[in-house]
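Have a look at the structure below, then the notes.
A protein chain is absent from this complex, but the other protein chains hold their places.
The block that comes next holds subunit A.
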């Protein structure tokens, strides 16, 4: 018993690791909640786009000396507006418009970073720098995370209706345009919250994998939300510990922990799991084979 609690408490002696744990848990909780709507809307690629598109915003914020979250949010929202503009003024398909816009913005961000003297700080944006989070940054993440989560939960019924039946939402007088904009704004905020935990490149995993895992486990939305947040927070904590004891990059470790959970569910989940279905088929086959044998020739 003593050993386990030592094992668990040892990393927490370091202030930077406690802060890392808090930032990661906050990012995990918020992104896991948003993820449920994102995958039901079919907006996974949009999550990818917004997370990459914030790079120039963060880089510019560093240069100008304003909070990075401000720059990230402006560019995240800007990317969404640009994608919408390209889509509505051309006959290009949605995923094409997304691809054109976010790669351009991402490259722009990389270009800014390569021209900026203090490159090391900015490299952290790409891969996350959760071990270097300061206390003010931690507070920022916690406040933004709490606001995002609160708005998501408050509007959860409308957002679910939007994802399920946009036409009905419109028919009963809701503004589907406003609700879509709200969800995209919350997506941009979630990216800001998750940026330091896992970095721009891997945050998309936190936006997609949790919802995907929970979707395989339940057919009830509220339960899906709960499962997504619980499993993702647990996996995030496991990821931090694995990173400490195995000396692996923290962002990668946290995302890999999510992927392991997904894999386990994909294979072993009741009803939807691949192994479960395989066993069902095998049982059905052997039952029908037995029945055949019982029929006299």
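Observations, loosely collected:
Going forward, contacts are C-beta pairs under 8 Å (C-beta built on N, C-alpha and C of every residue); 3 or more make two chains touch, one makes a residue touch a chain; residues count from 1.
Assume contacts and distances are computed from a predicted model.
Only one of "Oligopeptide transport system permease protein OppC", "GGDEF domain-containing protein", "Manganese ABC transporter ATP-binding protein" or "Helix-turn-helix transcriptional regulator" fits the UniProt record of the hidden chain, and that name is "Manganese ABC transporter ATP-binding protein". Residue A:173 is the one among A:117, A:173 or A:270 that touches the chain missing from this view. Taking the complete complex into account, A:160 is the one of A:51, A:140, A:160 or A:232 that touches the chain left out. For subunit A, the residues touching the absent chain in the complete assembly are 40, 154-155, 157-158, 160-161, 163-165, 167-174, 215, 218-221, 223-224.
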